[in-house]
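For chain A:
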Amino acid sequence: MGQDIFEIVVNGLKLIVIFLLMVQAVPILVWVERRGSAFIQNRLGPNRVGPLGLLQLLADAVKFLTKEDMLPNQAVRFLFYAAPVTALIPGVIAYCAIPLGTPISIEAFEMFGRSWGPYVFPMQGFDIGVGIVFVLGVSSLAAYTILMAGWGSGNKFSLMGALRASAQMISYELALGLSIVGIIMLYGTFNLTEMINAQQGALTYSAFGHQLAIPALPNWGLFYQPLGFILFFAATFAEANRLPFDLAEGEAELVAGFHTEYGGFKMLMFFIGEYAHMMIACGLVVTFFFGGYLVPYMTPEQVQSWVATWASSPNAVSAWTSVIHLLSYFVKFAFFMWFFIWVRWTLPRFRYDQLMDLGWKTMLPWALANTILTALVVYFAHTIK
Partner candidate 1 sequence: MTADAFIFWFLSLITLGSALSVMLLANPVYSALSLVMTMVGISALFVTLGAYFIAGVQLIVYAGAVMVLFVMVLMLFDLRAELQAFSRGQISGALKLATVGALAGLIGGALLLSAGNVAEPSMAEAAKLPPDASKALGIVLFTRHIFGFEALGVLLLVIAIGTVALARAKGGTHAKH
Partner candidate 2 sequence: MNHSLLMAILLLSPFVGFLINGLRWRKNGPNLAGGIATVAIFISFICSVLLFVDLVSMPQEARRIAVTFFEWIAVDRLKIGAGFVVDPISAIMILVITGVGTLIHLFSVSYMHHDKGVAKYFAYLNLFVFNMLILVLGDSLVTMFVGWEGVGLCSYLLIGFWFTDREKAAAGMKAFITNRIGDAAFLLGMFVLFMTFGTLNLHELNELAPTVAEGSWLGAATLGTLLLFIGATGKSAQIPLYVWLPDAMAGPTPVSALIHAATMVTAGVYMIVRLNAMFIAAPNTMMVIAVIGAATAVFAATIGMTQWDIKKVLAYSTVSQLGYMFLAAGVGAFGAAMFHLMTHAFFKALMFLGSGSVIHAMHEEQDIRKMGALKKYMPITHFTFFLGWLAIIGMPPFAGFFSKDLILEKAFASPLGHPLLWAAGVLGAVMTAFYMTRLMALTFWGKSRVPKEVHPHESPWLMTIPLIVLGFLSVVGGWIGIPHVISAILPGHPANILGDWLAPMLKVPLSDAHHHLDAATEWTLMGISVVLAAISAAVAYQFYVRSPETPDKIAKALGPVYQLVSKKYLIDELYFGAVINPLIRLSKNLWHHVDVNFIDKITYVLGDLVRGGGSLVRTLQTGNMQLYAMYVGLGLVAILSFVLMR
Partner candidate 3 sequence: MPSTDVFTTITLQHYLVLSAALFMIGLTGVLLRRNVIVIMMCIELMLNAVNLSFIAFSKFSGRIDGQIMVFFVLTIAAAEAAVGLALIVCIFKRFREVNIRFFEHLKG
């Protein structure tokens, strides 16, 4: 099989690490969100516990964990409890499919009296061939969480919120799915790693038998699909139920939407799920439109040769290269996470009919137009010489 214990163990560990990273990132993001909102609104925000209020995270976690675990009267026991658990799963799994850095290659070595390797471990949870289709498929499972929570709570606010949220999610999934058709067409693949590799170097348009290079800009998908980027990014806001699309939990009308009845640790799990969706969105945006883990203006080979000037062993070179790319990825990723928070505290909420109109009557036609336009350009750019 060529698949041995070491590889399985490392792959498993990788998954657990990514899961833990995501879970641990949430309190930090909560803190960022609170401090950020305070900054934007000219307030102070949490500043009592620890330096800059950083230990507020721990205090919050303790509070969440020690809350009373109760079941409302009209709730459906099983669904009520299962919903927050399932909130985590699709987000985490989808995020695992996004590449975070160049693969780490480990040369053959001796251990326990036998030879192992050589190995190549991709810097992602797992490398599935049809990355984007898989991510879309898994993240579309998130609708069940909401429906289960909404219906299982036995509260009309919850049910209304759940229906609204799921209707909103599926509506924007159309625009989301359609806005990346152009990107898929340009790269000719579903594989996220291949997409990233196609964005190496400086921006180079090749069409009509000519090549136009713009060295000042990196070869990012953004410059090929600006409209696609706008549509995709806007749709991800709705997918993640974030402002300005958080109609499902509009406090004024629906108390807190589908998690009205939840508290304590279960509530936290919903939080994690929501942030996981934001992370997927940011990861995909970075992957499609901003060169993923690539360092701008440099190809992975250039980075690797630079690392080789100071690192010694091949394993170390591979590892450091990967880490540099990981950092590059996180810088871009962090910017978009901050963008999400920034938008939340800047834009007002839509009305529900406006929200649906925007999804069906504005974004979907524009995404269609983007698809047709891209197809025409691709066709003529390749046929007319």
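As a selection rule, all candidates are chains of the complex that A comes from, given by their letters.
Assume contacts are C-beta pairs under 8 Å (C-beta built on N, C-alpha and C of every residue); 3 or more make two chains touch, one makes a residue touch a chain; residues count from 1.
Note that the coordinates shown come from a computational prediction; the quantities given were computed from them, not determined experimentally.
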Direct contact with chain A in this complex, candidates 1, 2 or 3: 1
Residues of chain A that touch candidate 1 when the two form their complex: 1, 3, 76, 78-79, 128-130, 133-134, 136-138, 140-141, 143-144, 147-148, 150-151, 159, 162-163, 166, 170, 173, 177, 188, 190
